[in-house]
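I have placed the structure first, in the form of structure tokens, so that the comments after it can refer back to it.
For chain A:
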Amino acid sequence: MLLEIEDIHVHYGKIAALKGISIAVDEGEIVTLIGGNGAGKTTTLKTISGLRPLTSGRITFAGQDISKMPGHKRVLAGIGQAPEGRGIFPGMTVHENLLMGAYARKGEVKAELDEVYDLFPRLAERRTQAGGTMSGGEQQMLAIGRAMMTKPKVLLLDEPSMGLAPMLVAQIFEIIQKINERGTTVLLVEQNAQQALQLAHRAYVIETGRVVKSAPASDLLDDPEVRAAYLGGDLGVDGDAPQDGEPAAKEGQVATPNGDASTREGA
Partner candidate 1 sequence: MFQEFLNQFGTNTVGGLTAGAIYALVALGYTMVYGVLRLINFAHSEIFMIGTFAALFVVLQFGITAPTGLAMVGVLVMLILVAMAASGGAAVLLELAAYRPLRKRGASRLAALISAIGASFFLQELFKLVIIQPVFDKPGGNQIGSPRFLGRETLFSIGDTKVQLYHVIIVVSAIIMMIVLDQTVTRTKIGRGIRATAQDPETAVLMGVNIDVIVRMTFLLGGAMAGVAAVLYLGAYENTKFDIGFLLGVKAFTAAVLGGIGNLRGALLGGFALGLLENWGAAFFGSTWRDVIAFTVLVIILMFRPTGILGESLQRARA
Partner candidate 2 sequence: MRPKLVRLGGIAAAGMAISLGLAACGGGSGGGKGGEGATELTIGVMGDLTGPDRALVIPPANGAELAVEEYNKKNPKVKVKLKRYDTQGKAEQAVNQVNQAIKKDKIAALIGPAFSSESRAVNPILQTNKIPSVTPSATATDLGKSGWKYWHRVVANDDAQGPQLAEFVLRTAQPKKAFMLSDQGEYGVGLAKSVGDTMKAKGVQIAEDKVDAQASDVSSTVAKIKSFQPDFIFAGGYYSFTGKMLKQIRDAGITALYASGDGSVDPALVDAAGKEQADNVVLSCACKIPFKSTATELKTFADAYKAKWNTDPLIYGTEGYDAANAILKAIEAGATTSEQINEKLKATDFAGVSKQIKFQENGEIATSLIYVYKVTKGEISLLGEADKAALQ
């Protein structure tokens, strides 16, 4: 296992946000965490990144116990995150935001920059624009690109589809898949369960700080309880979702409203 979280408890003051969560992510996987508002998804990612301290439990990463490692060191160890709400530095340009991703690293950043600009041609066009003035979709691309600049072994994504138009969501998901195919492990938090489950290999369902289900993503797509709770008892956000029963393998069953997502052919 690349990343293993064992029975972690996390508190905000006296309030318990995580009450014993265990999650494992293997190298090369896309794993998704789904759950309702306030379930503890963001808290889980923050704890993995070291922004929240553990009350108890253990986090191991690449064979090393990182439970007590300070947050800024976990970045160098290989944990990159695009946080909820994107966390763009509003006063910095796109380029500076990307360079921030390489802040802790020594040496050249050219190769990574090229790769990010290749993944997100839009960012290359907007290099000198202030991060704060970008559109929501562009900011999300920037957040993911910036996380990639940390050269992560595992990429934590917290609701990358939040607030985006369906077309953009599809595009973002395609890029996530591409990133994964190029060798980066992904832990994806989503409320957009339909598409997350179609993209991911495995999934965990979290409710009020506990894991209530864990299974291959395709199984959960068919799970009546999950469908009722997170998939609106029906299909995804738009009518173009794949047919019922069709396996949601990672080979491109992403819901795409139209042919705009042409980049996926290039993967």
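If you want to know what made the cut, all candidates are chains of the complex that A comes from, given by their letters.
What we mean here is this: a contact is a pair of C-beta atoms (placed from the backbone, for glycine too) under 8 Å apart; a residue touches a chain by one contact, two chains touch by 3 or more; residues count from 1.
The model shown is predicted, which means the values in this text are computed figures rather than measured ones.
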item	value
Of the listed candidates 1 or 2, the one touching chain A in this complex	1
Partner candidate 1, residues of chain A touching it in the complex	49-51, 70-73, 75-76, 80-81, 83, 87-93, 96, 99-101, 103-105, 130, 132, 146-147, 150
